[in-house]
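Below is a slice of the complex: some chains, not all, each in place.
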């Protein structure tokens, strides 16, 4: 599939993948750790769920390394329980795969797990981090999901799970990394109306947001104890305030409604999945249409 | 080998790798699947062959996954037979390595296979996809060939095959991907005179161009049945019409002859092989001199 | 850790990692082969050592492939002995890990070795090549060190070695590669005062600079025999003359002192480690303060 022959391909093989207005959209999000999907896409996920669509969060590791006083299976069980609670609060399905935290590698076995997840969810949209991020598990999550793109439609791969009819749209979630190239949002979703709900859902990952991450920066003693202060603390810390680039994208999709937006989530289209038109994106992201 | 010391290196160690006008040029092309080399470099390969030079196509996988109704060794045998037929039509040698389609990984064992191929062909030019492309096998083909660069001259690596005297020129074949950086053609070859021959040769991959790829886009029923219509169909679909960037490169090499060109193949110099001057490129690509 | 929330994080969790003026700075440099650290950071290392700070060079392979007439363990022992001599001359600790030259892979086992080295050295600064360079071992050295960043602070990873309290500053050493993005020096160090010493120390790698590398370019016969001429030869060949970009960075840090500088080493801040302010960089690179 080469060069600028896309238009010709379109002509020859007009993809009949348009779906009707009232069809359910299936979104699957991959993160490295229980809490990554939540941070990157939690607001958008709530919006999808509220509109009756189906969202699944998949953590590729069980989070069994990210703590200062626990570890291994004992920690994994806590992280899984927290993820289940978060899933309930978000209104999404949550699955935690059994890979060691801090040891995720882009193996074929892991790629096949991703392929099966995407197929079983019959995904229209797949979201993952880019392969440039500060944590190796994040980067390899990005690579694993890239490597699943296209293969999801090949019947001879993972033949026990029926292939998708079409390659879904693959999206990268927003990050701040500049090398080798900066994140460029093709879509941005206003999450102001559901921001509190996102923070509340995220807060289910107690061992992550109120133990481990504060500890890594030497501020464990500054973490509030009561529920409400914790939510405020988390809301300030994970505000997802749109930067200039994101703001520009918000304006493209929302027009004037984008002015003064406080919280947004951005997404960049991965070149390895379906390349949707703006029209198709509006169908896939019905919250953009409002 | 660092920084801007290249000129000094040149001065100290003037590489005596120039070759005489009438010497055979050895070109080796790596693709992920039987048909990839053909698409990316088929026209150029025909031109090399017509001038009496030696071209080899190597497919790193046996293509045993790319079909909707066959698979495994059975499919591989068909793909191999088609590749042999294509090789004859192109006038090039064709080899298909025994790696599963859809499972190519950048292992040391695979890298060594690439090193041996390059050495045995005594390659002056090595061509491969960039490590950013829509199919994981394509990306890992790019990485494997990158990882073979320079190592081809190290005698202690794969010691049973004599090392090359010099690092060949490594080229990326043209693609449309923009991230993390777009393809930038250093060379572009007009293939108008041999375009029909290229299409005819490519058409040998029947199970690929008339079964599998149309199926993936849901258009199997639109594939013509008779030979001639199939060639027309393929010619339209894989026209390799030069885009603006390629056109600019064509002009650099061909001058006014580039005007109105319909079909061209572009190549970008990989930084990990020999960095040839324009003068050297003209010797390596004699079709540019006409 | 996402988006433009960095300022807020700083506010919430002001990292108390400033260190006093007279504290020793611990620098660890990773290279693929015995001699890589030397070339990329040798001058800077001497300056650190002269100021009483601690520098360690780690070669991730034992260099057992880089020669035309020797190989294997026999060559490795020579390369190790040369590295020990170089370490003495530089005034740094030198360690050579037992991985085959030409076969370095980004495995978890190798990543853990890097993590342990960084922790045991209690590193403030970690230096490595970028993952784009002409030799696969160089690229995978870059990836392995990237993959160690952040993990050095996680107590559950490599639990038998106490984690660092803070993620160090990770730096890339200078290279000339442009794809997918060019090297951009954030820091550049004038090494004119110690350039001769650097060349002398590098010259300890006799089998590398006076055997192997000249051989690879077909110029073994041009290598001088006497010690002094060899040093001149090496000094011309590995001059590390600043290019325009490096010069600009030199000016930022040194002001007018940068004019007419002949030899410099540049470093780019890796996004996966601590992101230091200019103020912090001045503390970490005391030679910039003069």
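Each chain gets a letter, A, B and C, in the order it is written, and its residues are counted from 1.
Methods note: a residue touches a chain if its C-beta (ideal position, glycine included) is under 8 Å from a C-beta of that chain, and two chains touch if they have at least 3 such contacts.
All values derive from a computational prediction rather than experimental measurement.
Asker: Which total copy number does the whole complex reach if 3 copies are given here?
Answerer: The entire assembly in this structure file is built from 6 identical chains.
Rule of thumb we're sticking to: only the chains that are shown with their structure count from here on.
Asker: Determine whether chain A and chain B, two copies of the same sequence, contact each other through the same residue numbers or different ones, counting it as same when over half of the numbers at the interface appear on both sides.
Answerer: Because under half of the interface numbers appear in both copies, chain B and chain A meet with different residues.
Asker: Between chain A and chain B, what is the separation of their C-alpha centroids in Å?
Answerer: Centre-to-centre distance between chain A and chain B: 36 Å.
Asker: On chain C, where are the residues touching two or more other chains?
Answerer: In chain C, the residues touching two or more other chains are 180-181.
Asker: Taking the touch rule as given, give the residues of chain A at its contact with chain C in the complex, in rising order.
Answerer: 39-40, 64-68, 71-72, 75, 101-103, 105, 132, 134-136, 139, 174-181, 214, 216-219, 222, 233, 236-241, 243
Asker: Which stretch or stretches of chain C touch chain A in the complex?
Answerer: Interface residues on the chain C side: 1-6, 8-9, 12-13, 15-16, 108, 111, 146-147, 149-151, 153-157, 159, 165-166, 180-181, 271-272.
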